[in-house]
Structure formats: C-alpha cells, structure tokens
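Below: the structure, in structure tokens.
Yeah, one chain of the complex is gone here, protein chain that is, but the others are all in their spots.
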Amino acid sequence: MKLEGTQTISAPREGVYRLLSDPAVIARLLPGCEKLEPAGPDTYEVKMKLGLAALSGSYQGTVKLSEQRPPEHLRLTVTSRGPWGFADGDGGFTLSEQGGQTTVHYAGELKVGGMVASIGSRLLDGAARMVIAQFFKNLEREAAAE
Amino acid sequence: MIPASFEYFAPRSLEEALQLLAHHGTEAKLLAGGHSLLPMMKLRLATPRTLIDLGRIRGLSYIREDGGRISIGAMTTHAEVESSELLRRRAPLLPETAAEIGDVQVRNRGTLGGSLAHADPAADYPAALLALDAECVLTSQKGTRTVVAKDFFVDMLTTALQAGEILTEVRFAADSPRTGSAYRKLHHPASGFAIVGVAARLTLDATGKGSAVSVGITGVAPKPYRATGVERGLLGQTLDAKRIAEASAQATRGVEPLSDLQASARYRAAMAAVFTRRALAAALGRAQKQG
Amino acid sequence: MKRKEDPRLIQGLGHYVDDLSLPGQLYAAILRSPHAHARLRKIDRSAAERAAGVVAVITGEDIRGVLGTIPVAAALPELKVPPHYPLAIDNICYVGEPVAVVVADDRYRARDAVDLIEVDYEPLPAVTDPEKALEKSSPRVHEQFKDNQACLWKIEAGFPDRAFKKADRIVRQRFLNQRLIPVAMEPRGVLASYDPGPELLTVWSSTQIPHLLRTQIAAMLNVPEMRVRVIAPEVGGGFGSKLNVYGEEALVAHLAMKLGRPVKWMETRRENFLATIHGRDQIDDVEVAVKQDGRILALKCRLTADLGAYHQLLTPAIPTLTGLLMLGCYKIPAVKIEYVGVFTNKMATDAYRGAGRPEATYLIERMVDLVALELGKDPAEIRRQNFPKPKDFPYSTPTGVIYDSGNYEATLKKALELAGYKKLREEQKKLWKQGRYLGIGLSTYVEICAMGPSSAMPAGGWESGTVRIEPTGKVTVLTGASPHGQGQETSFAQVVADELGISPDSVIVIHGDTQAVPYGIGTFGSRATAVGGTAMFLAVQKLKDKLKRLAGHLLGVDPKRIEMGEGKLVVKGKPKKSKSFLEVVQAAYVAKTLPPNFEPGLEATTFFEPSNFTFPFGAHVCVVEVDAETGDVHILRYVAVDDCGNVINPLLVDGQVHGGIVQALGQALFEEAVYDENGQLLTGELMDYAIPRAWDVPRIETARTVTPSPVNPMGVKGVGEAGTIAATPAIVNAVVDALRPLGVRDIQMPLKRERLWALLEARGS
Partner (left out) sequence: MGVRISVKVNERSHTAEVEPRLLLVHYLRDVLGLTGTHIGCETSLCGACTVLLDGKAVKSCTVLAVQADGADITTIEGLARDGKLHPVQEGFWEEHGLQCGYCTPGMILAGAALLAENPGPSETEIRRAIAGNLCRCTGYQHIVNAIQSAARKLKKSGGRKV
C-alpha cells in the first residue's frame, strides 16, 4: 500500500528535522510506542502497543534511520511483528521551509502480512491515515513544545 | 475461532459496572451484544484482559418517548429497534436503518450501544444518528454527560467515550409533522457492511419548502459525517427531484473517501451522491404523503 | 422420492468429522507463515512447549525423513515437481504454509500455544503475477529450478495456421478466469487414532476420496496400506477441494501414532481460505478464425495457468481439461493450444467444481458471442450454425475426445422458447432507447463427465460397486464413489430397488469406509452415478441372474422364463406360479435346494471401467438489467435446459443444477481471491470474499431434454458440474450484451459493481 502526503508543521525546518531524527522523539511520535532502545547504527528496537478501540495488540520491531541529509531529507524504516502478523513501513521525508513553516512531504510504502492483511483490508486505509495523522499531530506538539 | 483468555465480570447494576470499569481501566472492554467485539476476539485481533458484560444489568434496554423526545437504552437490540411500533410511528428512520444491519441473527444480539461504541466506519446506525441529531448519554462514576452524535464519532473505531465511561442511552427528537426520512445503502457483497449508507430526514413547511434537512453518511470516510453541503443546498428550498439531485452532488464535499477492494474512493464518492439522492427522494415522498 | 440421507441430517444426527470424539483425544492447531516467500531461520518453540495443556510441538525438522511428500498424480511433459512437505522444512513459498503444529489436551489451549511459537523468517521477494513470474528477472519460487515454468503442454490438430489464412475475420480476446476459493461449508478436518494391538491406524477425514487417500497417506507415513483405514464420515461439501491429499491428513495421522493418543484437527475458515486448494486462475489469450457467414474455422489459445507454489494432487492436470474441452459444442475443425503452468507464491490451484471445464466453456462461449458481435449476427444463430448435427454423433473433436451423444440444437430451441427469446430482444431494444440496460446472455455448453476411462485418469477411472442381498431380503450396497451431498444413498437405492422389485426402504447404501467398501476412486467429475452407479447396476444384474436361476430351479422352469418385480419372481405368462423375493433369497442362504454348481449367498461386486467419458450438454439463457447508476447487476430471469441423459431422480438433478448455477453466479459477479503483490491474501475470510446469499440469487427455471448416453447401460451422464460450467458465461454474456449500446465488448470477471459503473461512466451514461 502506497502512502503519500504533505503536512505542514508550524516550526522552522532545522527544528523539525532535529525532531524527526531524534530517536527519543521518534519514540513519542510513533503511536503506541512503549520502548525504544538502540540496536546498532541508526537502528532501534521498539515495543509498540497499537490500539484502535477494541482492536489492540503488542508489536515488537525495529526503527531505522537512513538517507539522512539534514535538514531536508531522511528516511524512516519501521518493521514490526506481533501475533496477528507483521507491518513494515518504509518512507522518505522531504522537508521544505516557507515563512517559518515546514512542509513535510512523505512518500513510502506500507506492507502488512498475516491476519492484518487478510481481514483488515477494509480498515487498512483508514487505519493508516489515522496513524499518520497521529504521527504528525505528535510532531506538531513536539515542535510547539521546543 | 477461539478467543484468548480473559477475566469476566457480569455486574448486576450500572454502578457496579462503572466501578469495575474504573478499576480495570483500559485493559477492560465492555461486552454488550458482542457482535462487534467477539468476532475480533475470536480472530485475536482484540485480546482484552478483562470483559465486563453489561448483559445482566436491568434497565438498559428500553425505547420510550417523553414530551416529543425519544430515548433508547444502549442495550436495546437492533431487532428491538427494527420492530418497535413507537419508533416506526415517531422516528421511522431508525427502524429502517436497523433492518439493514447484518442479518436476522446479528440483529437479535447486536445492540445499539455496542455498535455505536465500536464505531466501525461502515456501520449503519451512525448515519441515522447523525441525521436524527441524536445525543449520546455517557455515564461514568462522575455522573453523566451528553455528546451530540456529530462529536461522538471521533475517528475510525474511535469515539468520544473516555476511560471509565459507558454509553448508556441515545436520545433524539421524534419526527415533527410533515417529516419524511429514509435510509439507503449499498451493501458490501460479503460482509453486508455499508460501502455507502445514507440516512436522510427532512421536514416540509406549509409551502413545501424544506424547513429542516439532515443527511448522515456512513461507510464513505473514516468516520460518519453530516453532509452539510447537501443540507445547505436544500434548506429553505422548494424540494423536488431536480433540486435534490443537484444538492446530492455535494455528498462528499470536504471529505476524503476511503478506498478498499470493493470500492475505490472515486466510486465511493459517486455512490455517496447516488444514494444521497435516493434517500432524499424517498424521504421527500414520505414527507409529502403526510401533507 | 425423498432422500434417505435426510432424516439424520435434518435432525442434527449426522456425524461430520468434528462431531466425532474419542477417549483421550488431543487437539492440533497449526502455525502458518504470514510471509509468502521466506527462509526459515529459526523456530523457538520452548514457550509453547511449556504452555498449559501442551503435549507436543513439532516443526519441519521433526518430519524431515520421517514423512513423505504430498503427492501429485499428474503426468505432463517437462513437469517440475518441487518437494512439498506437510510442514515447511527450509523455505516458505506461500502465506498459510504450515510451519509448526501444537498438540494439546483441548482446542483452546492448542490455539493459545500457537501464539507462543517464535519464528525468525528471512523474507524473500515474492512473485504473484504468473506472467511476471515467467520473466527472466522474476524471483524464483523454487530456487532449484531455473525458472518458474512448471509445465508445458500442447495440442495442435487440423492445420490451424492454414485455417487462419483462409479466414475472413480473426477475433481475438484475452480472458482472465480469476482465482476462486471453493468454500465448502464444512472446512477440512481430520481425526486419527492408532491402535497398537492390531497395528491399525484409523483416519477420519472430510474427503471425497477415502481410498486414494488411504493409499497415499500409507505411503507418506511409510506404513502398509492394509494397516490404514480411512473413513469419510458425513462430508459437508467438497466441490473438488476435498478431492486431494493434504499435508494435515498425514501430519495428524503421524501425531496420533507418535503420541499414542487420538488427535483431531479442524481447519478454521481462515485456514480454509489460505491453505485449501483454490480454483481456476487462468489467463486465456484466444483467437478464432471465422468466415463471413459465421462458420468458425479454427481456434488458437495460449493458456497461462497460475498453479501456485506447489502441486497438489491434480494441480497441473486441471488446465489440460480446459484444453480438451476448449472447442465446446462446436464443430471447429482446427485447433492449437499451448498451456504453460506457472509457479507463483500462492496456494496451489486444483480441481474446483468443473475443474478446467468452466474455464473452457467460459472462453468459447464468450468467443462465440464476440464472433456474433463482430459479424452483426444473433448469438443464437452463430451457435446453431456451428453445432454438430445429431447425425454427427459420436463426434470426434480435434482435441481428441469423442462426444458420446447429443442434440445441441434441441436444447437451444427449448431454452429460447422458454425464455421467450424473440420477445426479450424486442423488449431490449425498447429499454435501450430509454437508457436502461437489459441484456440477454446465452450459453450452450457441453462438458466432460463421468471421469472416466482409466487411460485418461491418473489413478484409474473405474469404480467399484458391491450389492449384497441379506438373508432377510434387505439389501446393502457398497459403493466406492464417496458422495458428500449428491444424494447417492437415495438414487442408488432407487436403482437397486427398481431392479430387484423391492422397496427403496429395504436398501441401504454404504460408502466412505475403506474397511467396508472395496477399493474405489471417489466422487468428483460428475462420475458417481455414471461410473459408480453403473458398477452397482452391473453387480445387481449378476444377482438378478442368480435369483432367476434359483427361482427357476425352485419352480421347475427355465430361468429365462422368470420375471422379477413387486417383491416376486414370477414365471412369464403364469402369474400364479411364483416365489416371493424373500423365499428365493432365503433359499440362497439356507442352501438346501440349490441348482447344481450354484454358489450359496447373494453378493456380487463389479469394477466398472467406462469406455469413454459422457458429455452432458445444454443451453442456458440469462436475462439481466444493469443499474445505470451503480453498476449493480439484477438477474431477472434464468432459464436452464440441461441434458444429462437419463434421469434417476429429477429433484436431485434440479438441486445439482441450482447449486451449480449459483456457484457460477458467484464467480461471475462476486468471487475473487485477491493476493497483493507481496503474496498476501487480501480476501482471507467470508468478510471479504463474497459467496452468494439467498437474496443475491434469482429463482431458476429448469427444463430438460433427454439424450441417453451409449457409454453405460443406464444411459446416464452426470450433472454435478453442469450448472457451474454453463452459467458463468451465460451471466457474463448477458451483462456484456446489456452494455452493448456503450460499445462494450468484454468485461473482466467478477463483474463488480464498480467495474460496470466505470464503463457506464466512461461512456457518458
């Protein structure tokens, strides 16, 4: 499933970039992330609890940062697996600034497997949107708090 | 096919249920009819640690009218809504919608409150609740608060229910004279959920103009919504087929339709317009019949 | 006659596999891969082994060298056969492939422990598009093979290239026959028990082929076949999906032997979607050469079949049936078919109701309509013009089969009359003018039934039948056909009772137990009555001869003068001179006054080998209206005129036809197994995969013509698949016909609303 979109954050680009590349912040951006620990260069192990009302589950996985070209581009690769299958996201973030605001363009792909893929397809579009919206909402909040 | 283990409570009173809910926090799920929750649990997409069964609490299942306001207890089944003489007379939109949910067996067990609290983006009831301008009564140990339907549905599978709250009742005004309503739905061929579901209610004034028009749409977006663009195009206007068709074109204004295997966003948008028109046309016919 | 099966089934007294329980029984649950293609790096089962109630956890390592591979019984040139283990050993090749089995003391705890197994997969690139899989750059499903081509099979006859040069027109079309999921209402299930005293392994399985299963799992388990008993109890539908040998059957049997306790496994619906065979999945690139007058001179087809990751029992053979039947009920003198089977990272395809023949009928019936469209002729006319005439039968086709008997024009005529074809066409013109989309679709089909002569069947094409008249005059019939819903307990009893002149209530039909019934082949390919029924019919004849001989002896007349009927054996022309049926039967057992050299007792077995397949045929007419706004298809009429030879029980035949048509309707309108490009099955439950419900289905109008088959003495042909074979193109032809004013010439199945809506919208409806 392709994911692409643009979000505007009311903060300068350097700041947004710093947030997006800081593992401690990423842990707060990823919805449901409970734990994030280093596990190699630019790679982190994560524990997540993803909850959509009744549907909830614990995931473990990795977060990897790559293609880091401050302050304009970086790539985030998230893998996760749990009892209902796996969900792997991989996407590039491109940041541009205008009038003190940062536009974040993201483009990537989400691969899900197992139970989530075969029963969740009806809800997948909406769920992905929700997670992304949450991610950027958290980012906005972090930026505001800086 | 087998749910994971959980701790089970069957409180006998609402107070007891609220207490349990407060105590167990987010690890607990409420069990009403179980027709949203149990399938998810059997697939282990949901694995709540604690289940609080509301089925033993007396007094959560009722349909009554008081001074033009109708109130329905959260544990009222779809079948009870569907067959309620009171509702058929005073707010026929809701029974018409209930009749479109799932199948007979599902309607015999599924409840109004359970369905609303689950907030499936393709559930039928939310469209009707929006069109009825209903209020949801949320009860917690701190007391009750009411949330209008528009604010109750927050996002996909997400409602305004806060930790410790139980949806206990739904209220709305009974139809005033010269009111017509209809629910029209495009069924998902497998699950029966709404690919598009449109609930319309309109009231005509003495001159045949729309004095109140409301349209609730489900299935199209991550959460159900009021088609305000459509409503604005009809309010205060002399209603006829042509005007309804024009207004219905606004059915998805301001929303980004969902896309899945059965229906792309483009098709959903087009069907939202078609079914809005059909629902409104049927509602108009019914309102005129009363005139 | 009412069915003998029904009293138990309508009272909940039938026993399907999951209804059986044995003392000390354990339950198995299976962990399956969420990846379509991966290497198995490590499996940590320790937590599962420690879990409450768990008795054993096994993985591929435990069966390496212990259990044999899942068999494929199809001989094709250049067939590549990858080893297919009941549990994945090193590699995973499709989502749903079994990775580990947990055995516990109850099904809840077995299921719990599955979640505790940790598997480390190394995901590999997957390929799901068969055409991409044939490209050089494609990931290989099986590393040991140089490419993903599983097999190649060709037919060429009657100089097709020359015919194409002589053609006035060439009509081409690509058809996608989408992948389907059989969805028998009862999922698969296995219960196995080993008795170490007599060294007897008993396996209850929801199968269509108990005897073949016994032979195959004995081989997989490396135990002598006579130490294995397979029982097919009540089977809740098969549609080909249980015409197979599955890894779970061997695994559960193996576990029962290993653990010394009975083990049961029941498939969940999700597993049924992921890991029970799928059907169809062909791409057919077809071209036909036609003359201006409508005669079809030749057909060429390149058939690309997506076989999935492994072969199941008949996987690569199914498309060859498409090849054999591709010319349909038309006299097309030249043909060229090239079939390429392809491996992809999906579940295997295999025989699903019709097994290759629906695909053939679909493409030829769609093509004939396209020819009519191209030439501006009525599709009924093109059909008539190309039918072989009654005098042409038996008719040998260029694909090498001999149609036994037929009168195709008669069924078409009857169907058109019943439907009121002429009037419908007039109505259609009127509605088109009003912007409404009425369509009329025809399908004139022939199919290959009564599988079949052994020369054409991988494991023999005969069937066994035993008839035993008990000393009390009651009759036990044993049949190797193993029906599962088709009602042979009734129709066979009817035949035997008719032959013996007794009441059907006095006849019981036993099937599905390898210990009771002589070796048999099973129920599939509409063969139970024509082959299994014939075996039984011939066995009855042997007993009739014996009874007449004995009666003649008792009455002191030449046995040729004895007639049977109404519970008596009577001397011809002397109605008073008779012996009751029971008297003669008892005489055979008491054995005191037997003719010389007369073997006591009354039991006979026949193994019947048919000389040919049978070829039922018919004409279906479907009338639809397409909702111009939504693309919804409303079926207004459905008329089916079928000719399945002689009919034993009309109600049962109607039931088969109705069910078949509705399954075809499922394919035409709703059903589609969708895999994403990573090999995930997106339609993995009944929530997403629509099979027809009562309200999706029209009332079906049936009628028949009767052209007996010369292949067997009862003149029967078979009807189990006719509806499914015939109806898909009838419905699609109707919908395409409805949208003809928009210039539509083909629509890909399933005819989803959105697909039709897009056509309507694009052409400015």
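Lettered A, B and C in written order, each chain numbered from 1.
As a working rule, a residue touches a chain if its C-beta (ideal position, glycine included) is under 8 Å from a C-beta of that chain, and two chains touch if they have at least 3 such contacts.
Everything numeric here is computed off the predicted structure, so don't read it as measured data.
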TODO: List the displayed chains that the omitted chain touches in the full complex.
DONE: B, C
- [ ] Touching the absent chain in the whole complex: find that residue among C:60, C:123, C:187 or C:294.
- [x] C:187
Task: Residue in contact with the excluded chain [from C:464, C:486 or C:733] - done: C:486
Task: Options C:69, C:268 or C:541, residue touching the unrepresented chain - done: C:268
Task: Residue in contact with the excluded chain [from C:661, C:682 or C:751] - done: C:661
Task: Hidden-chain contact residue, picked from the options C:62, C:234, C:463 or C:721 - done: C:234
Task: Positions on chain C contacted by the hidden chain, ascending - done: 2-3, 5-7, 9-16, 18-19, 21, 107-108, 183-187, 234-237, 239, 266, 268-270, 484-487, 651-652, 654-655, 657-663, 685-687, 691-695, 697, 699-700, 723
TODO: Spell out the interface residues on chain B facing the chain that's missing from view.
DONE: 1-8, 10, 31, 34-35, 38-39, 42-43, 51, 53, 55, 79, 102-106, 108-109, 190-192
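Everything below uses one rule, namely that only the chains that are shown with their structure count from here on.
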TODO: Using the contact definition from the top, classify how the chains connect: line, ring, star, complete or other.
DONE: complete
- [ ] Could you tell me the distance, in whole angstrom, between the mean C-alpha positions of chain B and chain C?
- [x] 44
Task: Length of the line joining the C-alpha centres of chain A and chain C, rounded to whole Å - done: 48
- [ ] Note the residues in chain A that touch 2 or more other chains, in rising order.
- [x] 83, 115, 119, 121-122
Task: Residues of chain C engaged with two or more neighbouring chains - done: 115, 270, 682-683, 685, 687-688
Task: chain A to chain C touching residues, read off their complex - done: 83, 85-86, 111-115, 117-119, 121-122
Task: Footprint of chain B on chain C - complex, ascending - done: 107-108, 111-112, 115, 268-270, 629-630, 669-670, 674, 682-683, 685-691, 696, 752-754, 757-758, 761
Open item on the list: Taking the touch rule as given, give the residues of chain A at its contact with chain B in the complex, in rising order.
Closed with: 52-57, 83-84, 115-116, 119-127, 129-130, 133
